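A short worksheet on the structure shown next.
And now, chain A:
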Amino acid sequence: GTTVSSSTSTTAASTATTQAAASGGSIKTGLKVVVIPKVIGNSYFTTADSVQSGGALAALQSLGETGSETSGTAATPSSQLPVIQSAITQGANALVISATDPTALCPTLNQAMAKGITVVTYDSDAPTCRNLFVNQASTSQIGTSEVDLLAKQINSTGDIAIVSATASATNQNAWIGYMKQELTKYPNMHLVSIVYGNDDPATATAVTQGLLQQYPNLKGIISPTTVGIAAAAALLDTPQYRGKIALTGLATPNEMKKYVADGTVTSFELWNPANLGYLAGYAAAELASKAITNTPGQTFTAGKLGKYTIASDHSILLGAPYVFDKTNINNFNF
Partner candidate 1 sequence: MNLTIYLEIFGGTSLSNDKDSVISLTGAKKYFGAVHALEDGQIDLFAGEAHALVGENGAGKSTLVKIFAGLHRPDSGSLKFDGNEVFFNSPRDAIEAGVAVIYQEPTLFPDLTVAENIFMERQPQRSFRRIDYRSMNKAARVIFSRLEVDLDPTRLALGLSIAEQQIVEIAKALSLEARVIIMDEPTAALSSVEVHRLFRVAETLKNSGVAILFISHRLDEVFTLCERVTVMRDGRFVLTTMSSETNEDALVRAMVGRDVERRSDQIRGIDLKPLLEVEHLTLEGLFADISFTVAAGEVVALSGLVGAGRSEVATAIFGVRRYDYGSVKVGGKALKRGSPSSAMAAGIGLVPEDRRLQGLVMEQSIARNIAMGSFKSLKRKGLIRSLTETRFAADWSVKLQIKYGNLGNSVSTLSGGNQQKVVLAKWMSRSPKVLIVDEPTRGIDIGTKAEVHRLILELAKSGVAVLVISSELPEVLNLADRILVMREGRLVAEFDHKGATEEAIIAAATLSKEVKAA
Partner candidate 2 sequence: MTLIEQNSQSNPSNSGSSVELVPSGASKFTSLVFRAREFGIFGILFIFVLLTTAIKPRFLAGQNIKFILIDTTIFALLALGETMVVVSKNVDLSIGSILGLSAFVSSNLYQQFHHVSIVFVFAVGIGIGLVLGVVNGVLIAFGRVPSLVVTLASLYIFRGLDVLIVGGRQVVASSLPSNFLSVTSASFGAIPIISIVVAIVVFGGAYYLKNYRSGRDLYAIGSSEQAAGLVGIPIAKRVFTAFAISGAIAGLAGVIWASYYGTIDSTAGTGYEFTVVTAVVVGGVAIFGGSGSAIGAAIGALLLNTINSSLYVLGVSAFWDQAISGLLLILAIALDRGIGLYLAKSLRKRSSRVAS
C-alpha cells in the first residue's frame, strides 16, 4: 500500500527541517493546526487527513505540531462556519481547510488571516481568502484528462454524459467547464446531458438510470465525483451495459476494484488523497512558522513527497492525477 510507516515519516521530517533551514527559517514545533475537511466522516477526507493513512495529521505529527481534525456534519458553509470560528477562538496558528464554498467562508477566513492565522486550503479552494492553496491536480488537467481517458475508451465517437455532484458544487462545475472546452477537440463526441446525483447514492443511481433510458445510444459517462461514479458503476455492472457504456471519472481505488476486475470500468483517475493532505499539512506548518514566505517561485521540500514550488497564484500542485487501471489498482488500498 501507500501508507507511510512511522519511521520513514520521521526521517522525512528531519530532512524537511534541514531543507527548510536552508531556505531561510526553521519550522516551529507545537503549532496548533486545525484541519477542517468539508464534512466530518467522509471516507475521502478521512484518508486525506488521518494519521493512519499518512495524511495531513501524519505530516503535522511528524513535524511536532498539535494537529486536530474537525468539521461540521453536513458539507455546507453554514455547518462548516461555526467550526472555523471556534478554531479561531481556540487560538489556532493555522487552518487547513477544504472550502465548502468558494466565497461563503471568506469573511470569516479573512478575519482569521487578519489575526495572523495561516489559512491553507486543500482539495477545494476559496481563492480570495487564503494564504495558499494545495491543489490536488490542476483544474484544467482534471477536466481535460477525463475527457481524454473516455475518448480513448470509446474511440472518440458517440454521445456522452456527465453525472456530477450537486448543481452548485464548485470543483465539479470548474472541471466540467474544462471538459466542455476539451470536448471541442473531439468533433464526434457529443455531451448530451449533465445530471446531478447530489452526492447521494440513491439520487445518483436514479439520475443515471434516467440517462440510460433517455439516451439509448449513450457511449460514455464521466462522473467527477466518487459517489456518482460508484452509483453509475453499480448500475452498469450488468451484462447488458458492461463494456458497452464506458465509465470514467474520479474514484478511490477501493470503490472501483470490483468494477475494474469485472470489466465495467477500464480506467479512472484520482490523486492520492493522503498525499494531498500530507502536503497541505506540511505547507501549513511551513507557512505558519514563517519558514517560507509564500512568494511565488519559492520552493520547499515536503518530507517524503519531495520538492514543491509555489505558483504565481499562491498555490502548489500535488501532481498529475493518477490513472488507475487493471494493472495497478491492486497496489493501492484506500
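Candidate entries met the following condition: all candidates are chains of the complex that A comes from, given by their letters.
FYI, a contact is a pair of C-beta atoms (placed from the backbone, for glycine too) under 8 Å apart; a residue touches a chain by one contact, two chains touch by 3 or more; residues count from 1.
What you see is a predicted model, and the numbers here were worked out from it, not measured in a lab.
The candidate touching chain A in this complex, chosen from 1 or 2, is 2.
Looking at the complex, you find that chain A touches candidate 2 at residues 40-43, 45-47, 50, 73, 167, 193-196, 200-202, 205-207, 209-214, 216, 227, 230-231, 233-235, 237-238, 240, 252, 254-259, 261.
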